[in-house]
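Take this structure first; my questions come after.
Of the protein chains in this complex, all but one are displayed in their positions.
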Amino acid sequence: MTGFDLSAILTNPEFVAMLLHGIEMTFVIAIGSWTLAMTLAILLLALRFSPGRFGNAFVAGYVSYHRNVPTLVQLMLWYFGIFTLLPDWLTYWLASHNAEAIFAIIGLGLCQAAYFSEDLRSGLRSVSPGQMEAARALGHGYISAMRFVMMPQGVRNALPPLINHSVSLFKNSSLGVVIGASELTHAVKEIENLSFRTFEIYLIGTLLYLFFSLLIMAGGAYVSMRADPATRARA
Amino acid sequence: MTPSVSPQDVNAIRISKVSKQYGDYQVLKDIDAEVARGEVVVICGPSGSGKSTLIRTINRLEEINSGAISFDGQNIHAPMKTHDLNQLRSRIGFVFQNFNLFPHLSVVDNVSMSPVRVKGVARDIAHDKALLLLDRVGLVDKANAYPGQLSGGQQQRVAIARALAMEPPVMLFDEPTSALDPEMVGEVLAVMKSLAADGMTMLCVTHEMGFARDVADRIWFIDAGQIIEMATPEEFFTNPRHPRAQRFLADLRH
Partner (left out) sequence: MINDIVAIFHDYWLLLLIGQYPNGPLGGLANTLILSALSIALAFPLSILLALARLSKWPFLRWPVTVLVYVTRGVPLLMLILWSYFLVPLLTGADVPSFVTMLTTLVVYQAAFLSEVVRAGIVALGHGQMEAAKALGHGYFGAMRFVILPQALYNMIPSILSTFVSTIKDTTLGYVINVPDLTFAASQVNNQLLTQPFQVFLILAVIYYGICWSLTHVAYRLERRITRRRAGLNGVRAATVIAPVKIISEQL
């Protein structure tokens, strides 16, 4: 409308409350799905290496599905599709417990688990096989060698793509708006509808996302640095 | 292959009071030296002495902090237009330790591309010239191969042909055989010796003392950024004056 006026939004308690609620929801979705994704990724990795062909084939199929179907379509399939197939009692329970956020967490978590497990897998693969040989030569069993020699190095190698995908996961929380979750993007659109100050509220939303994304990237860089023995020795 | 130099240039390269530092570290200290037309100079010294840096300042791949380096009468480190610098560089041949051939071009294209693109030579003329040069270095049968298919020694010979294609009056060699397996050093040195025999002005940083003894007109011994000794190979190998030069030669002979 008239002139650029951030205070029209920032001093309005109703809008600030909406923003804070949006941020809170974004974090709930992001942290919830991250935890789900990481846990699942480790299980998928274990399944990959399990004896027999089923484990490897299943994980390969799982990863293929989640990487080739757009994330938004996955969320739609969960919320508009699977939701309607559930038994009534479960539907009622979910509907009264913020179903949108729950399905966002499930959908995003399952999707990112595929990416995380592939990151861990390639991190592990890039550890030189001589390491395993050396561990076995010293008398380690398979699990012991994995635990003390291979995985620590594998995870360290996997940190850069893991951090990148974690930032992606955070940004993907915004997809929740399409299935009705009341996260930050949803709050931004609501405030825009009520205040007509499109530029200001978009700017605030953008800066908030940018701030948190950069925070995650910086945190990741710090973790990377601490994980690298060369830099840790110097610190 | 005759070098094309204007007759009044007695000194092909003149290095005057050149100094260079990285931060606090003085890499080159007040270097004064000359290379005459047709001379072959070998630069040797312990690692970290600044010999690679020195040769790289001559075609301005490295900048200097003070002094001047003149090639063909022009100070290559004076402020000048990029175009002029490129032209000047195209007249100084440079062979790298790591060859740096262009992997996406065939061998013959590696040699002919720059005369076409930098000097505007017609493509067919450049192509024929390239084949002649490849024949000179013994690799004409590899003309259509790609660098990745060649051995290190072969790649370095192609790199020499590539530099020669620009018809420079002067050739600089930065440890040309240091990255090669021992059995391939000979073939590269043979090419360099034939260039010297044809009267090319050459400045070589190398550890190959046999080459120095056979071919060099003068040897510059560098240590800690200064040319400590300049002598003929005979003087240098039989009677080095400076104690550090004596120690260097003793280490080499062990």
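Labels A and B are assigned to the chains in the order they are written; within every chain, residues are numbered from 1.
Definition applied: a residue touches a chain if its C-beta (ideal position, glycine included) is under 8 Å from a C-beta of that chain, and two chains touch if they have at least 3 such contacts.
Predicted model, so just to flag it, every value in this text is computed and none were measured.
Asker: Using the document's definition of touch, tell me which of A:Q153, A:S168, A:S195 or A:S224 contacts the absent chain.
Answerer: With A:Q153, A:S168, A:S195 or A:S224 as choices, the missing chain is touched by A:S168.
Asker: Extract the touching residues of chain A with respect to the undisplayed chain.
Answerer: 64-65, 67-74, 76-77, 80-82, 84-85, 115, 160-161, 164-165, 167-168, 171-175, 177-178, 185, 188-189, 198-199, 202, 205-206, 209-210, 213-214, 217
Asker: List the chain B residues touching the unshown chain?
Answerer: Considering the whole complex, chain B reaches the absent chain at 59, 61, 82-83, 86-87, 89-92, 94, 96, 98, 100-104, 113-114, 117-119, 146-149, 162-163, 166.
Going forward, only the chains that are shown with their structure count from here on.
Asker: Starting from the mean Cα coordinates of chain A and chain B, work out the distance between those two points in Å.
Answerer: Once rounded, the distance between the two centres reads 55 Å.
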